[in-house]
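Note that one protein chain of the assembly has been removed; the remaining protein chains are unaltered in position.
Up next, chain A:
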Amino acid sequence: MTHRFVRAALAAALLLPFAAQAHKMWIVPSATVVSSDDAWVTVDAAISNDLYYPDHFPAQLDQLTITAPDGTAVKPENPWTGKYRSAFDLPVPQAGTYRIALVNQGLFANYEVDGQKKRWRGKADELKAGIPANAKNVQVSEMASRVETFVTQGKPGGDALKPTGKGLELVPVTQPNDLVTGEKATFQLLLDGKPASNLKVTAIAGATRYRNAQGEQETQTDKDGRFSFTFANPGMYWVNASSEDGKTSVKEAKQRRVAYTATLEVLPQ
């Protein structure tokens, strides 16, 4: 056994427990509440274990969808993808709430060729070309995920948070940029536009590097898809829910995985 071989095996072993526990994808703005129509925010997006430290993989900005308070799509300024994170700037001239989302809809496939396990991911129309004809044990699943955050200039509101009716989405009961410590914040989760009931929702505060425990807060959506959190401490919170069902858009996929993540800022009183 060469040195390199041992090191590779060791690395794989060390990585395994991390691989089992999914990395977190996130998007975090430099500010969520702004008071000037010539203010900008700058936004980071990445995939990592710790919040909000980019140390693993950048988020892909081709999934980025920014919606202005008037409902129109906005392009990011200065988009950039680096080793560990993607970043971009966003001027926020309109009064109201901007929705900044990474929306990922696609297919995953696991298959074998000559006994070798392979993986593929792509869009529905790329599936046929993407998997070799001699592939065996082909398992295709569908994924619909939304990772988003919100920025408000002036008073919260506007059309950006209107649900699209696809996948898991958050509807504000409490405005997502109106969160302060000690006050109950309530939201509704929709799955394909309908209330997503009995879904576990987890919230984890950022700055995980500076504490020992993840400190998850968990709750469950009610029959109307509503859930609430009362945050004791200010900070950025990673709020996540996911589900699985068989409502796929292509016949090759038997299973669909839907996930929703929001970064919500809670300010001190």
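One rule holds in what follows: a residue touches a chain if its C-beta (ideal position, glycine included) is under 8 Å from a C-beta of that chain, and two chains touch if they have at least 3 such contacts; residues count from 1.
In the analysis below, contacts and distances are computed from a predicted model.
The chain not displayed here is annotated in its UniProt record as "Periplasmic protein", chosen from "RNA polymerase, sigma subunit, ECF family", "Quinol oxidase subunit 3", "Periplasmic protein" or "(Fe-S)-binding protein". Residue in contact with the omitted chain (choice from A:136, A:155, A:184 or A:254): A:155. One chain of the complex is left out; on chain A, the residues touching it are 33-39, 154-156, 178, 180, 267-269.
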